[in-house]
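Below: one structure in C-alpha coordinates.
The other protein chains are all here in position, but one chain of the complex has been omitted.
Up next is chain A:
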Amino acid sequence: MQRRHFLKLAAAASLSGCEMRLPWQAPPLTVLRPGMAAGHALRDGLPAPDPAREREVEVAILGSGVAGLFAGWRLAQQGYRNFCVLAGPEPQGNAAGSALGGIPCPRGAHYLPLPSLESAHVRELLAAFGILRGNPSSARPEFDENVLVHAPEERLFINGAWQEGLLPQHGLEAEALAQIERFTARMQALREARGADGRRAFVMPLALSSQAPAWRALANESFANWLTREGFTAEALRWYADYCCRDDYGAGIEQVSAWAGIHYFASRGGHAANGEDGAVLTWPDGLAPLTRQMSATIGAERLLPGMALRVTPRGAGVEVLCLNGAEAFRLRAKRVVLAMPLHVAAHVLDLGEFGFDKARDLPQSASWLVSNFLLDGFPREASEEHPLAWDNLRYGGDTLGWVVATHQWIRAARPAQTVFSAYHALPPSTGRLWLQNAAQDELLELAGRDLRATYGRDFERRIQQVELTLRGHAMAIPAPGFLQRPGIAALRAADQHILFAHADLSGLSVFEEAAWWGEQAAHKILT
(Lines give C-alpha, C1' and ligand atoms only; values in the text may rest on other atoms or scores of the structure.)
Protein backbone atom coordinates (compact mmCIF):
# COMPACT_ATOMS: atom_id res chain seq x y z
CA MET A 1 0.00 0.00 0.00
CA GLN A 2 1.28 3.42 -0.83
CA ARG A 3 1.96 5.68 2.06
CA ARG A 4 -0.33 8.39 0.78
CA HIS A 5 -3.14 5.94 0.34
CA PHE A 6 -2.61 4.69 3.86
CA LEU A 7 -2.71 8.19 5.29
CA LYS A 8 -5.95 8.84 3.43
CA LEU A 9 -7.43 5.69 4.84
CA ALA A 10 -6.39 6.60 8.33
CA ALA A 11 -7.92 10.03 7.94
CA ALA A 12 -11.15 8.54 6.63
CA ALA A 13 -11.26 6.15 9.56
CA SER A 14 -10.87 8.93 12.08
CA LEU A 15 -13.58 10.92 10.32
CA SER A 16 -16.04 8.06 10.16
CA GLY A 17 -15.77 7.64 13.90
CA CYS A 18 -14.81 4.89 16.18
CA GLU A 19 -14.31 1.81 14.01
CA MET A 20 -10.56 2.23 13.98
CA ARG A 21 -10.19 2.84 17.69
CA LEU A 22 -7.01 1.34 19.06
CA PRO A 23 -7.29 -1.09 21.96
CA TRP A 24 -5.87 1.27 24.55
CA GLN A 25 -8.00 4.23 23.56
CA ALA A 26 -11.08 4.79 25.67
CA PRO A 27 -14.38 4.82 23.79
CA PRO A 28 -16.03 8.20 23.19
CA LEU A 29 -17.89 9.16 26.34
CA THR A 30 -20.75 11.58 26.82
CA VAL A 31 -21.75 12.60 30.34
CA LEU A 32 -25.18 14.20 30.63
CA ARG A 33 -26.49 15.93 33.72
CA PRO A 34 -30.04 16.81 32.72
CA GLY A 35 -31.24 20.02 34.31
CA MET A 36 -28.33 20.30 36.70
CA ALA A 37 -26.78 23.58 35.56
CA ALA A 38 -30.18 25.25 35.14
CA GLY A 39 -31.45 23.88 38.44
CA HIS A 40 -28.41 25.00 40.40
CA ALA A 41 -28.56 28.46 38.80
CA LEU A 42 -32.18 28.69 39.89
CA ARG A 43 -31.27 27.61 43.42
CA ASP A 44 -28.48 30.17 43.58
CA GLY A 45 -30.90 32.88 42.48
CA LEU A 46 -28.93 34.17 39.53
CA PRO A 47 -30.44 37.40 38.16
CA ALA A 48 -32.49 37.06 34.97
CA PRO A 49 -32.58 39.62 32.17
CA ASP A 50 -35.71 41.73 31.72
CA PRO A 51 -38.38 39.95 29.73
CA ALA A 52 -38.22 40.91 26.07
CA ARG A 53 -41.73 39.79 25.19
CA GLU A 54 -44.97 38.55 26.64
CA ARG A 55 -47.38 35.82 25.78
CA GLU A 56 -50.89 35.45 27.05
CA VAL A 57 -52.44 32.06 27.48
CA GLU A 58 -55.26 30.62 29.54
CA VAL A 59 -53.28 27.75 31.02
CA ALA A 60 -49.53 27.40 31.26
CA ILE A 61 -48.15 23.99 32.16
CA LEU A 62 -44.62 24.38 33.50
CA GLY A 63 -42.60 21.28 32.85
CA SER A 64 -42.69 18.55 30.19
CA GLY A 65 -42.10 15.41 32.21
CA VAL A 66 -44.80 12.78 32.37
CA ALA A 67 -47.12 14.81 34.67
CA GLY A 68 -46.95 17.95 32.53
CA LEU A 69 -47.32 16.12 29.24
CA PHE A 70 -50.20 14.03 30.55
CA ALA A 71 -52.02 17.17 31.69
CA GLY A 72 -51.44 18.72 28.26
CA TRP A 73 -52.47 15.51 26.49
CA ARG A 74 -55.73 15.37 28.43
CA LEU A 75 -56.51 19.02 27.71
CA ALA A 76 -55.82 18.61 23.98
CA GLN A 77 -57.72 15.34 23.83
CA GLN A 78 -60.76 17.08 25.39
CA GLY A 79 -60.59 19.82 22.78
CA TYR A 80 -59.12 22.43 25.10
CA ARG A 81 -56.88 24.61 22.95
CA ASN A 82 -55.73 27.70 24.82
CA PHE A 83 -52.76 26.34 26.73
CA CYS A 84 -49.05 25.85 26.40
CA VAL A 85 -46.45 23.52 27.88
CA LEU A 86 -43.13 25.07 28.89
CA ALA A 87 -40.53 22.37 28.31
CA GLY A 88 -38.42 23.17 31.35
CA PRO A 89 -34.73 22.31 31.74
CA GLU A 90 -35.36 18.57 31.53
CA PRO A 91 -37.69 17.77 28.61
CA GLN A 92 -39.41 14.38 28.98
CA GLY A 93 -38.16 14.18 32.58
CA ASN A 94 -37.37 10.67 33.73
CA ALA A 95 -38.99 9.25 30.57
CA ALA A 96 -36.35 10.71 28.24
CA GLY A 97 -34.77 8.57 25.55
CA SER A 98 -31.64 8.65 23.45
CA ALA A 99 -30.10 6.92 20.46
CA LEU A 100 -26.56 5.62 20.12
CA GLY A 101 -25.35 4.61 16.68
CA GLY A 102 -28.95 4.93 15.47
CA ILE A 103 -30.23 2.49 18.13
CA PRO A 104 -32.91 4.00 20.38
CA CYS A 105 -32.21 3.48 24.09
CA PRO A 106 -33.54 4.84 27.40
CA ARG A 107 -32.10 7.66 29.50
CA GLY A 108 -34.48 6.94 32.33
CA ALA A 109 -37.52 4.77 32.99
CA HIS A 110 -37.70 1.81 30.64
CA TYR A 111 -40.94 -0.02 31.27
CA LEU A 112 -44.55 0.24 32.36
CA PRO A 113 -46.30 -2.56 34.25
CA LEU A 114 -49.62 -3.74 32.82
CA PRO A 115 -51.97 -1.04 34.13
CA SER A 116 -54.40 -2.21 36.82
CA LEU A 117 -58.12 -1.42 36.59
CA GLU A 118 -57.66 1.60 38.87
CA SER A 119 -55.08 3.09 36.49
CA ALA A 120 -57.90 3.99 34.14
CA HIS A 121 -56.08 7.15 33.07
CA VAL A 122 -53.07 5.15 31.86
CA ARG A 123 -55.32 2.64 30.11
CA GLU A 124 -57.07 5.47 28.29
CA LEU A 125 -53.76 6.92 27.20
CA LEU A 126 -52.56 3.54 25.90
CA ALA A 127 -55.87 2.99 24.12
CA ALA A 128 -55.58 6.39 22.44
CA PHE A 129 -52.16 5.37 21.09
CA GLY A 130 -53.34 1.96 19.88
CA ILE A 131 -51.22 0.09 22.41
CA LEU A 132 -54.24 -1.16 24.33
CA ARG A 133 -56.92 -2.62 22.11
CA GLY A 134 -60.60 -3.13 22.77
CA ASN A 135 -62.39 -1.91 25.86
CA PRO A 136 -59.94 0.00 28.11
CA SER A 137 -61.94 -0.87 31.22
CA SER A 138 -62.05 -4.62 30.68
CA ALA A 139 -60.17 -6.76 33.16
CA ARG A 140 -57.98 -8.31 30.47
CA PRO A 141 -57.49 -5.95 27.58
CA GLU A 142 -55.34 -6.87 24.63
CA PHE A 143 -51.99 -5.12 24.21
CA ASP A 144 -49.85 -4.52 21.15
CA GLU A 145 -47.54 -7.51 21.11
CA ASN A 146 -44.67 -5.47 19.77
CA VAL A 147 -44.67 -3.60 23.07
CA LEU A 148 -45.32 -6.47 25.50
CA VAL A 149 -41.89 -7.55 26.60
CA HIS A 150 -40.67 -10.40 24.40
CA ALA A 151 -39.35 -13.68 25.77
CA PRO A 152 -36.91 -14.27 27.38
CA GLU A 153 -37.85 -11.51 29.80
CA GLU A 154 -35.61 -11.72 32.82
CA ARG A 155 -32.76 -13.72 34.24
CA LEU A 156 -30.72 -13.61 37.41
CA PHE A 157 -27.10 -14.65 37.94
CA ILE A 158 -27.04 -16.37 41.31
CA ASN A 159 -24.71 -18.90 42.93
CA GLY A 160 -22.57 -19.14 39.84
CA ALA A 161 -25.29 -19.67 37.24
CA TRP A 162 -28.10 -17.92 35.40
CA GLN A 163 -31.68 -18.71 36.28
CA GLU A 164 -34.93 -17.64 34.65
CA GLY A 165 -36.79 -14.79 36.34
CA LEU A 166 -35.48 -12.34 38.95
CA LEU A 167 -36.96 -14.00 42.04
CA PRO A 168 -33.99 -15.91 43.53
CA GLN A 169 -34.36 -19.71 43.32
CA HIS A 170 -31.20 -21.33 42.04
CA GLY A 171 -29.04 -22.96 44.71
CA LEU A 172 -31.02 -21.67 47.68
CA GLU A 173 -31.66 -23.66 50.82
CA ALA A 174 -35.10 -25.01 51.64
CA GLU A 175 -35.72 -22.41 54.35
CA ALA A 176 -35.02 -19.51 51.99
CA LEU A 177 -37.20 -21.04 49.29
CA ALA A 178 -40.02 -21.56 51.76
CA GLN A 179 -39.79 -17.94 52.89
CA ILE A 180 -39.81 -16.72 49.30
CA GLU A 181 -42.90 -18.79 48.59
CA ARG A 182 -44.60 -17.48 51.70
CA PHE A 183 -43.65 -13.91 50.78
CA THR A 184 -45.08 -14.29 47.27
CA ALA A 185 -48.33 -15.70 48.66
CA ARG A 186 -48.49 -12.92 51.23
CA MET A 187 -48.09 -10.21 48.59
CA GLN A 188 -50.69 -11.94 46.41
CA ALA A 189 -53.11 -11.84 49.35
CA LEU A 190 -52.32 -8.18 50.04
CA ARG A 191 -53.42 -7.33 46.50
CA GLU A 192 -56.93 -8.14 47.59
CA ALA A 193 -56.64 -6.59 51.06
CA ARG A 194 -59.20 -3.88 51.70
CA GLY A 195 -59.61 -1.23 54.36
CA ALA A 196 -62.72 -0.39 56.39
CA ASP A 197 -63.67 2.09 53.65
CA GLY A 198 -64.01 -0.76 51.16
CA ARG A 199 -61.09 0.34 49.03
CA ARG A 200 -58.13 -1.85 48.17
CA ALA A 201 -55.26 -1.18 50.53
CA PHE A 202 -52.56 -0.82 47.86
CA VAL A 203 -53.60 0.81 44.64
CA MET A 204 -51.85 2.52 41.75
CA PRO A 205 -52.47 5.50 41.76
CA LEU A 206 -51.83 5.49 45.47
CA ALA A 207 -54.32 8.32 46.07
CA LEU A 208 -57.10 5.78 45.46
CA SER A 209 -55.80 3.40 48.14
CA SER A 210 -57.75 2.80 51.32
CA GLN A 211 -57.43 5.62 53.86
CA ALA A 212 -58.03 3.22 56.75
CA PRO A 213 -55.47 3.97 59.51
CA ALA A 214 -54.69 0.29 59.98
CA TRP A 215 -53.06 0.11 56.56
CA ARG A 216 -51.62 3.59 56.47
CA ALA A 217 -49.81 2.93 59.74
CA LEU A 218 -47.48 0.76 57.67
CA ALA A 219 -46.09 3.98 56.23
CA ASN A 220 -44.51 4.80 59.60
CA GLU A 221 -41.97 1.99 59.75
CA SER A 222 -39.28 0.83 57.36
CA PHE A 223 -39.90 -2.08 55.02
CA ALA A 224 -36.89 -3.87 56.52
CA ASN A 225 -38.54 -3.61 59.93
CA TRP A 226 -41.79 -5.04 58.64
CA LEU A 227 -40.03 -7.92 56.90
CA THR A 228 -38.22 -8.86 60.09
CA ARG A 229 -41.40 -8.64 62.12
CA GLU A 230 -43.17 -10.94 59.67
CA GLY A 231 -40.36 -13.50 59.84
CA PHE A 232 -38.96 -12.73 56.40
CA THR A 233 -35.34 -13.05 57.37
CA ALA A 234 -33.79 -15.10 54.54
CA GLU A 235 -30.94 -13.20 52.95
CA ALA A 236 -32.01 -13.98 49.38
CA LEU A 237 -35.54 -12.77 50.00
CA ARG A 238 -34.39 -9.56 51.64
CA TRP A 239 -31.95 -8.93 48.82
CA TYR A 240 -34.77 -9.37 46.31
CA ALA A 241 -37.10 -7.01 48.17
CA ASP A 242 -34.24 -4.54 48.48
CA TYR A 243 -33.53 -4.79 44.76
CA CYS A 244 -37.19 -4.17 43.90
CA CYS A 245 -37.30 -1.07 46.10
CA ARG A 246 -34.03 0.27 44.72
CA ASP A 247 -35.28 -0.40 41.18
CA ASP A 248 -38.49 1.55 41.64
CA TYR A 249 -37.80 3.98 44.47
CA GLY A 250 -34.05 4.48 44.25
CA ALA A 251 -33.64 3.39 47.87
CA GLY A 252 -33.57 0.03 49.63
CA ILE A 253 -35.70 -1.67 52.28
CA GLU A 254 -33.95 0.16 55.13
CA GLN A 255 -34.92 3.54 53.67
CA VAL A 256 -38.39 3.05 52.21
CA SER A 257 -41.49 2.62 54.28
CA ALA A 258 -43.26 -0.70 54.65
CA TRP A 259 -46.33 0.74 52.94
CA ALA A 260 -44.30 1.67 49.85
CA GLY A 261 -42.47 -1.65 49.86
CA ILE A 262 -45.72 -3.61 49.93
CA HIS A 263 -47.25 -1.22 47.40
CA TYR A 264 -44.57 -2.26 44.90
CA PHE A 265 -45.68 -5.89 45.08
CA ALA A 266 -49.39 -5.54 45.76
CA SER A 267 -50.52 -2.66 43.56
CA ARG A 268 -49.72 -4.02 40.09
CA GLY A 269 -52.58 -6.33 39.40
CA GLY A 270 -52.86 -5.68 35.66
CA HIS A 271 -53.74 -8.49 33.26
CA ALA A 272 -53.47 -8.87 29.52
CA ALA A 273 -55.54 -11.04 27.20
CA ASN A 274 -52.38 -11.85 25.27
CA GLY A 275 -49.72 -11.78 27.97
CA GLU A 276 -48.91 -13.32 31.31
CA ASP A 277 -49.65 -11.59 34.62
CA GLY A 278 -46.69 -9.54 35.68
CA ALA A 279 -45.77 -8.78 32.07
CA VAL A 280 -44.54 -5.27 31.31
CA LEU A 281 -44.76 -2.91 28.37
CA THR A 282 -41.47 -1.69 27.02
CA TRP A 283 -40.08 0.20 24.08
CA PRO A 284 -36.49 0.24 22.81
CA ASP A 285 -36.05 3.77 24.18
CA GLY A 286 -37.96 3.16 27.40
CA LEU A 287 -40.99 5.36 27.92
CA ALA A 288 -39.84 8.06 25.51
CA PRO A 289 -42.29 6.98 22.75
CA LEU A 290 -45.19 7.70 25.13
CA THR A 291 -43.89 11.21 25.76
CA ARG A 292 -43.45 11.73 22.02
CA GLN A 293 -47.01 10.64 21.34
CA MET A 294 -48.37 12.88 24.08
CA SER A 295 -46.34 15.77 22.64
CA ALA A 296 -47.74 15.05 19.18
CA THR A 297 -51.31 15.27 20.50
CA ILE A 298 -50.49 18.51 22.33
CA GLY A 299 -49.04 19.96 19.12
CA ALA A 300 -45.65 21.50 18.49
CA GLU A 301 -47.13 25.02 18.52
CA ARG A 302 -48.06 24.62 22.21
CA LEU A 303 -44.68 23.29 23.31
CA LEU A 304 -42.39 26.16 24.25
CA PRO A 305 -38.70 25.86 24.98
CA GLY A 306 -37.46 27.50 28.17
CA MET A 307 -37.81 27.20 31.92
CA ALA A 308 -39.79 29.02 34.60
CA LEU A 309 -37.75 31.26 36.91
CA ARG A 310 -40.48 32.88 38.94
CA VAL A 311 -44.22 32.32 39.33
CA THR A 312 -46.12 35.31 40.72
CA PRO A 313 -49.88 35.57 41.37
CA ARG A 314 -51.09 38.82 39.77
CA GLY A 315 -54.73 39.96 40.02
CA ALA A 316 -56.99 37.28 38.60
CA GLY A 317 -54.09 35.41 37.06
CA VAL A 318 -50.47 34.41 37.31
CA GLU A 319 -47.30 35.77 35.76
CA VAL A 320 -44.48 33.44 34.90
CA LEU A 321 -41.01 34.79 34.23
CA CYS A 322 -39.34 32.43 31.80
CA LEU A 323 -35.86 32.02 30.43
CA ASN A 324 -34.99 30.48 27.08
CA GLY A 325 -31.25 30.47 26.55
CA ALA A 326 -30.20 34.06 27.20
CA GLU A 327 -33.61 35.49 26.42
CA ALA A 328 -36.25 36.11 29.08
CA PHE A 329 -39.98 36.30 28.37
CA ARG A 330 -43.16 36.51 30.39
CA LEU A 331 -46.19 34.23 30.29
CA ARG A 332 -49.49 35.64 31.55
CA ALA A 333 -51.93 32.89 32.34
CA LYS A 334 -55.22 32.52 34.15
CA ARG A 335 -53.92 29.32 35.66
CA VAL A 336 -50.59 27.58 35.82
CA VAL A 337 -49.74 23.97 36.51
CA LEU A 338 -46.40 23.49 38.27
CA ALA A 339 -45.40 20.19 36.69
CA MET A 340 -41.95 20.14 38.25
CA PRO A 341 -40.28 18.44 41.22
CA LEU A 342 -41.14 20.11 44.51
CA HIS A 343 -37.53 21.00 45.34
CA VAL A 344 -37.54 23.03 42.10
CA ALA A 345 -41.05 24.43 42.63
CA ALA A 346 -39.85 25.74 46.00
CA HIS A 347 -37.42 28.02 44.12
CA VAL A 348 -39.92 29.52 41.65
CA LEU A 349 -42.71 30.09 44.15
CA ASP A 350 -43.10 30.49 47.89
CA LEU A 351 -44.68 27.15 48.76
CA GLY A 352 -45.10 28.34 52.35
CA GLU A 353 -48.21 30.21 51.15
CA PHE A 354 -49.82 26.82 50.61
CA GLY A 355 -48.83 25.54 54.01
CA PHE A 356 -45.86 23.59 52.64
CA ASP A 357 -42.94 23.46 55.01
CA LYS A 358 -39.77 22.48 53.19
CA ALA A 359 -38.08 21.05 56.25
CA ARG A 360 -41.08 18.92 57.12
CA ASP A 361 -42.68 18.09 53.77
CA LEU A 362 -39.97 17.94 51.12
CA PRO A 363 -39.08 14.33 50.35
CA GLN A 364 -35.46 13.25 50.17
CA SER A 365 -34.54 12.39 46.60
CA ALA A 366 -32.64 9.44 45.18
CA SER A 367 -29.77 9.70 42.68
CA TRP A 368 -29.46 7.59 39.54
CA LEU A 369 -26.93 6.70 36.94
CA VAL A 370 -28.25 5.44 33.61
CA SER A 371 -25.45 4.10 31.39
CA ASN A 372 -25.87 3.28 27.72
CA PHE A 373 -23.15 1.23 26.05
CA LEU A 374 -23.16 0.98 22.28
CA LEU A 375 -21.62 -2.42 21.54
CA ASP A 376 -20.21 -3.91 18.38
CA GLY A 377 -21.92 -7.29 18.42
CA PHE A 378 -23.17 -9.17 21.46
CA PRO A 379 -20.70 -10.37 24.09
CA ARG A 380 -20.37 -14.12 24.36
CA GLU A 381 -22.79 -15.77 26.80
CA ALA A 382 -21.60 -18.47 29.17
CA SER A 383 -24.94 -20.24 29.28
CA GLU A 384 -26.87 -21.60 26.32
CA GLU A 385 -29.77 -22.59 28.50
CA HIS A 386 -30.41 -19.05 29.68
CA PRO A 387 -29.62 -16.72 26.80
CA LEU A 388 -29.48 -12.95 27.07
CA ALA A 389 -32.83 -11.68 28.33
CA TRP A 390 -34.43 -8.25 28.20
CA ASP A 391 -33.55 -7.58 31.85
CA ASN A 392 -30.39 -9.14 33.26
CA LEU A 393 -29.42 -8.93 36.89
CA ARG A 394 -26.65 -10.18 39.16
CA TYR A 395 -27.58 -11.39 42.62
CA GLY A 396 -26.02 -9.95 45.72
CA GLY A 397 -24.73 -6.61 44.54
CA ASP A 398 -26.22 -3.17 44.83
CA THR A 399 -26.48 -2.72 41.04
CA LEU A 400 -29.71 -2.93 39.08
CA GLY A 401 -28.56 -4.95 36.09
CA TRP A 402 -28.97 -4.04 32.47
CA VAL A 403 -31.63 -4.10 29.76
CA VAL A 404 -31.06 -4.73 26.06
CA ALA A 405 -32.30 -1.92 23.83
CA THR A 406 -32.63 -4.11 20.74
CA HIS A 407 -34.54 -6.86 22.56
CA GLN A 408 -37.92 -5.85 21.10
CA TRP A 409 -36.68 -5.73 17.50
CA ILE A 410 -38.22 -8.32 15.22
CA ARG A 411 -35.15 -9.75 13.52
CA ALA A 412 -34.09 -13.21 12.49
CA ALA A 413 -30.45 -12.46 13.20
CA ARG A 414 -29.03 -10.33 15.94
CA PRO A 415 -28.25 -6.81 14.77
CA ALA A 416 -24.60 -5.95 14.16
CA GLN A 417 -24.71 -3.46 17.02
CA THR A 418 -26.75 -3.20 20.18
CA VAL A 419 -27.07 -1.01 23.25
CA PHE A 420 -26.96 -2.33 26.82
CA SER A 421 -28.47 0.08 29.35
CA ALA A 422 -27.20 -0.42 32.88
CA TYR A 423 -28.96 1.13 35.86
CA HIS A 424 -27.64 2.22 39.23
CA ALA A 425 -29.44 3.80 42.16
CA LEU A 426 -26.84 5.45 44.36
CA PRO A 427 -26.93 5.38 48.16
CA PRO A 428 -29.40 8.13 49.14
CA SER A 429 -27.13 9.81 51.69
CA THR A 430 -23.94 10.06 49.65
CA GLY A 431 -24.94 9.37 46.05
CA ARG A 432 -25.68 12.86 44.83
CA LEU A 433 -22.40 14.31 46.02
CA TRP A 434 -20.52 11.37 44.58
CA LEU A 435 -22.18 11.80 41.18
CA GLN A 436 -21.34 15.49 41.20
CA ASN A 437 -17.65 14.98 41.98
CA ALA A 438 -16.76 11.58 40.54
CA ALA A 439 -14.09 11.50 37.83
CA GLN A 440 -15.00 9.98 34.48
CA ASP A 441 -13.05 6.82 35.29
CA GLU A 442 -15.00 6.31 38.50
CA LEU A 443 -18.31 6.84 36.73
CA LEU A 444 -17.32 4.36 34.02
CA GLU A 445 -16.17 1.83 36.57
CA LEU A 446 -19.54 1.85 38.30
CA ALA A 447 -21.47 2.02 35.02
CA GLY A 448 -19.90 -1.13 33.59
CA ARG A 449 -19.40 -3.10 36.81
CA ASP A 450 -22.07 -5.75 36.19
CA LEU A 451 -21.21 -6.09 32.53
CA ARG A 452 -17.51 -6.53 33.20
CA ALA A 453 -18.24 -9.07 35.91
CA THR A 454 -20.39 -10.99 33.43
CA TYR A 455 -18.45 -10.73 30.18
CA GLY A 456 -14.96 -9.53 31.13
CA ARG A 457 -12.77 -8.36 28.25
CA ASP A 458 -15.32 -9.41 25.68
CA PHE A 459 -17.54 -6.59 26.90
CA GLU A 460 -14.76 -3.98 27.01
CA ARG A 461 -13.52 -4.63 23.52
CA ARG A 462 -16.98 -4.25 22.00
CA ILE A 463 -17.72 -0.83 23.46
CA GLN A 464 -18.04 1.74 20.70
CA GLN A 465 -19.60 4.60 22.61
CA VAL A 466 -20.81 5.36 26.12
CA GLU A 467 -23.47 7.77 27.26
CA LEU A 468 -23.93 8.34 30.98
CA THR A 469 -26.98 10.15 32.29
CA LEU A 470 -26.54 11.42 35.84
CA ARG A 471 -29.74 12.23 37.67
CA GLY A 472 -28.89 13.81 41.03
CA HIS A 473 -32.52 14.39 42.00
CA ALA A 474 -34.07 11.50 40.11
CA MET A 475 -37.06 10.81 42.31
CA ALA A 476 -38.66 11.16 45.73
CA ILE A 477 -37.96 8.37 48.21
CA PRO A 478 -41.13 7.06 49.90
CA ALA A 479 -39.47 7.00 53.32
CA PRO A 480 -41.34 6.26 56.57
CA GLY A 481 -43.80 9.05 57.20
CA PHE A 482 -44.21 9.90 53.52
CA LEU A 483 -47.98 9.47 53.55
CA GLN A 484 -48.47 11.85 56.48
CA ARG A 485 -47.09 15.12 55.14
CA PRO A 486 -49.62 17.93 55.53
CA GLY A 487 -47.76 20.16 53.04
CA ILE A 488 -48.11 17.55 50.29
CA ALA A 489 -51.81 17.19 51.01
CA ALA A 490 -52.15 20.97 50.67
CA LEU A 491 -50.42 21.05 47.28
CA ARG A 492 -52.58 18.17 46.03
CA ALA A 493 -55.67 20.11 47.03
CA ALA A 494 -54.63 23.46 45.50
CA ASP A 495 -57.35 24.41 43.00
CA GLN A 496 -57.14 28.15 42.45
CA HIS A 497 -54.82 29.86 40.00
CA ILE A 498 -51.88 27.64 40.80
CA LEU A 499 -52.10 23.86 40.49
CA PHE A 500 -49.46 21.22 41.10
CA ALA A 501 -48.78 18.07 39.11
CA HIS A 502 -45.82 15.83 39.76
CA ALA A 503 -45.03 12.34 41.04
CA ASP A 504 -43.62 14.08 44.13
CA LEU A 505 -47.26 14.54 45.22
CA SER A 506 -47.41 10.74 45.51
CA GLY A 507 -44.00 10.60 47.11
CA LEU A 508 -42.85 7.88 44.72
CA SER A 509 -41.85 8.26 41.12
CA VAL A 510 -43.56 6.00 38.64
CA PHE A 511 -45.28 6.82 35.35
CA GLU A 512 -48.77 6.03 36.64
CA GLU A 513 -48.42 8.39 39.61
CA ALA A 514 -46.98 11.26 37.60
CA ALA A 515 -49.71 10.80 34.98
CA TRP A 516 -52.33 10.67 37.74
CA TRP A 517 -51.42 14.16 39.02
CA GLY A 518 -51.37 15.44 35.44
CA GLU A 519 -54.84 13.99 35.09
CA GLN A 520 -56.02 15.69 38.30
CA ALA A 521 -54.71 19.09 37.18
CA ALA A 522 -56.37 18.72 33.77
CA HIS A 523 -59.58 17.69 35.46
CA LYS A 524 -59.57 20.84 37.64
CA ILE A 525 -59.07 22.96 34.53
CA LEU A 526 -61.75 21.21 32.50
CA THR A 527 -64.49 21.40 35.14
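Heads up, the rule we're going with is that a contact is a pair of C-beta atoms (placed from the backbone, for glycine too) under 8 Å apart; a residue touches a chain by one contact, two chains touch by 3 or more; residues count from 1.
Here is the rule we go by: contacts and distances are computed from a predicted model.
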| message | Suppose you had to identify the omitted chain by its UniProt name; would it be "ABC transporter ATP-binding protein", "ATP synthase gamma chain", "Autoinducer 2 import system permease protein LsrC" or "Polyamine aminopropyltransferase"? | response | "Polyamine aminopropyltransferase"
| said: I'm checking contacts with the chain that's been left out. Which of A:229, A:314 or A:414 qualifies? | reply: A:414
| said: Using the document's definition of touch, tell me which of A:279, A:321, A:443 or A:470 contacts the absent chain. | reply: A:279
| message | Among A:150, A:182, A:199 or A:216, exactly one should touch the missing chain; which is it? | response | A:150
| request: Identify the residues of chain A touching the omitted chain, counting contacts across the whole complex. | output: 144-146, 148-153, 274-276, 279, 387, 408-416
